[in-house]
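As structure tokens, the structure follows; a few thoughts come after it.
Note that one protein chain of the assembly has been removed; the remaining protein chains are unaltered in position.
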Amino acid sequence: MAGYMARRLVQAVPILLGVAVISFGLIYLAPGDPIDRFRTPTIRPEQLEGLVRLYGLDKPLHEQFWSWLSTYVQVWRTEAWGYSFLDGQPVLHKIAERLPATLLLGGTALLVTVAVAIPLGILAAVKQYSWADRLISSLATIGYAIPSFLLGLYLLFFGGVVLGWFPLFGMESFGREGDPVDIAWHLVLPVSSLAVQQIAGWSRYVRASMLEVLHQDFVRTAHAKGLTARRVTFKHALRNALIPIITLIGLTIPSLLAGAAITEAIFSYPGVGQMGVQAVTNRDYPVVLAFVMIGGIGVIIGNLVADIAYAVADPRIKLG
Amino acid sequence: MAHLDTVARRIGELEADPESLDRTPVRTYWELARGRFLRNRLAVAGLMVLVLMVVASIAIPALTGDAWRTALLAKVNAPPEVGTTADGQLVFAPLGYSDIGQNVLARVAKATGTSLSIGVAAVVIIVVLGIGIGSVAGYFGGWVDNLLMRFVDIVLSLPGLFIILALVSFWGGGSIWVIIIAIGITGWTLAARLVRAEFLRLREADYVQAARALGASPLRIIGRHMLPPAMAPIIVAATLGVADSVVVEAALSFLGFGISQPEASLGNMLTEAQTYFFRNPWLVVWPGLVLVMIVMSASFLGDGVRDALDPRQR
Partner (left out) sequence: MEERTHMQRRRWRYAALVATVSLLLAACGGTGVSPSGGATGSDSPSTGPGSSGDPGGASGNRDSITWVVDGQPGKISNGADDDPTADLAAFIYDALYEYNDAIESVPNLGDCEPDATELVWTCTLVEATFHNGDPMTAEDVKFSYDLGISENCTYNPSICLSGFVESAEVLDDRTIQFTLPQPYSPFTTLILPSLGIESQAVIQAAYDEFTGAAASLDPAEVRAASDAIAEPAGADEPDAAGCEAALPAAEDLLTQAGVELPRREDHTFDGAFDPCSFGTTLSTDLLGVANSLESEGIDAVAAVYSLLPFNRDPVGTGPYQLEEFNVGQSVVLTAHEDYHDGVPATPTMNFVIITDLVAAASALAAGQVDYVEEMTPDAFEAVRNSDSVKIAEYPGFLHLELQFNVREGRVFSDLNLRRAMQLCIDKAATVDAATNGTALPTESETPPASWAFNPDVQGVERDVDAGKALIEESGWTLGDDGIYTKDGAQLAAEVLVRAGQSDRINFMQLFAEQVRECGVDITVNPADFQTVLLPALDRAWADDGFDAYFGGWSASVDPDPYSLWHCDQVSTEERPELFNYIGYCNPEVDQIIEDGLATSDQDERRELYFRFQEILAEEQPYLFAYAPLVRDGMHSDMAFTDGEFNLTSPTWLWQRHKIVIPES
């Protein structure tokens, strides 16, 4: 087990490196260069040259990359990830400020998805072909077809503007910072817009997985042994059906982070995603770079966690 | 080698009794698949809706000319009207007029066309890249496969939508091609994996081994022998990919990064609708409805194609 974890960790390193290469390349090739913002009318050409040297812009590409990377990994130093072009704040600080909000949004969406989709999926599977099953499947089909940004837009309009039941932006009301009820109220619309599509997809998956397990031999054996249906369902079938769900969680995390960017933009939610979108608009390259790296790291961690959880949950897996 | 005996035996039987030849009509794989597909009513409905949309997105702009773009002051936020004017001009605006007097139906049709063409073009890139990388990985296996799959992992780890945003914003300048390429180069990973999976399976097949033994070039083997049977999952992925790409493009334009005024896209129609919501509330409905219909139809179609081509994969 430890060996498996170690192996997976080691495998993650080249992927992380690849993400770094692509991120660096993206920013490097972007129009403009890091010293553009110093090109005021008063600066002298010699000073610009000095800055070029300071940034090592005259060095060969791979040298620039390695020197950038070696600074970047030193995340304990505040200046390691550079300073925002927009407000001069250390990028690491900006991310640290906003990451909790995004995690709150994504985490809540994930919880809601799990809490709603799994029971729905199980219900649909256990009562296969009943009206409940058909209803749930139809709702899932419709829900899956609505892109989350569209849903977010409509929810904002009808829930916020037309009905006025929910706030139009942000995470907290002025003067009520830190109030959990207030925060929850702000989260309702963005979480819903993220979760609906996930729930739709998940419940179909849960249903399918559950069905597959229910029809397997060992379940019939349990029935034959006289165990009650309920016991069979929850004790045996569910545990096995849930194994693929774990991988699903691992796969959902990155799309929550990324999908959150648009949702955060629509709802003016003060998370990392909104900061990223603003950074692209404002050509705030250090923040853009940081966002891509964060996204990459998030996915890799998510996959790692999913793989490990999968291995833990299913002893049949050969960890070879 | 066992089946050569069977064949020999069967030939002997036929020579002995020609009447024993089994004459039941043999249906090809494709005929069977088509039959299964046609029985799936949802899939057929999806296909018809999509076809209808494509036709409408070409026909309506062709018939209405510049109406999607022409800003008529007299018709600002005007309600729907269908009929003829006093001097015999045909007026066909069942969805009313936009905030600057454009025929909403014409504009939605044009926007659908734009969004769909971007989606399809992006999918072409996805399929080409997916086949290219997936087939090489699946055919050669070994370290080539490993390397390419690591590359897939890397691309998958990147926040795709955000990268598209950045690419379009930095290099875009409103160009439709940048959008297409951006969506294409971030979306090929699924296709590649599907192709690779099929190829890994197929390379063990006898006829492939035979072809290799005969000295055929890898390109020929891949192209002629392995690709056709592997198309099934690709077609499914492509169908779903179109819907996905359309949604991505709409999100881009909605945020202001993709297609911008005065061009029409489902996304930027939503942005305008948002600003003018209090004057013309129905504007938000039509682009969104079209978007949902595209996704749903493509989804049914994709499911139907998948079930038809490979009923095992339920």
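Here the chain labels run A and B in written order, and each chain numbers its own residues starting at 1.
Definition applied: a contact is a pair of C-beta atoms (placed from the backbone, for glycine too) under 8 Å apart; a residue touches a chain by one contact, two chains touch by 3 or more.
Owing to the predicted nature of the structure, the values given are computational and were not obtained by experimental measurement.
Peer 1: Could you tell me which of B:F92, B:F151, B:W171 or B:Y276 touches the chain that is not displayed?
Peer 2: Among B:F92, B:F151, B:W171 or B:Y276, only B:Y276 touches the chain that is not shown.
Peer 1: Of the residues A:E97, A:D133 or A:E212, which one touches the chain left out of the display?
Peer 2: A:E97
Peer 1: Which listed residue, B:V76, B:I176 or B:A197, touches the chain dropped from view?
Peer 2: If we include the chain that is not displayed, B:V76 is the one touching it.
Peer 1: Which candidate, B:L42, B:A56, B:I100 or B:M149, sits in contact with the chain we can't see?
Peer 2: Final answer for the missing-chain contact: B:I100.
Peer 1: Just the residue numbers, please: which parts of chain B touch the chain that's not shown?
Peer 2: 69-73, 76-77, 99-101, 173-174, 256, 260-262, 271-272, 275-276, 279
Peer 1: Using the touch rule from the top, list residues of chain A that touch the missing partner.
Peer 2: Within chain A, the residues touching the omitted chain are 34, 37, 40, 44, 46-47, 49-51, 53-55, 71, 77, 79-80, 82-83, 85-89, 97, 161, 167-170, 172-175, 177-178, 268, 286.
The rule is simple: only the chains that are shown with their structure count from here on.
Peer 1: Quick check on the complex: what are the chain A residues that touch chain B?
Peer 2: These residues of chain A touch chain B: 14-16, 18-19, 22-23, 26, 30-31, 141-142, 144-147, 149-150, 153-154, 157, 161, 254, 257-259, 261-262, 265, 276-277, 280-281, 283, 288, 291-292, 295-296, 299-300, 303.
Peer 1: Where on chain B does chain A make contact in their complex?
Peer 2: Spelled out, the residues of chain B in touch with chain A are 150-151, 153-163, 165-167, 169-171, 247, 250-251, 254-257, 270, 274, 277, 284, 288, 291-292, 295-296, 299.
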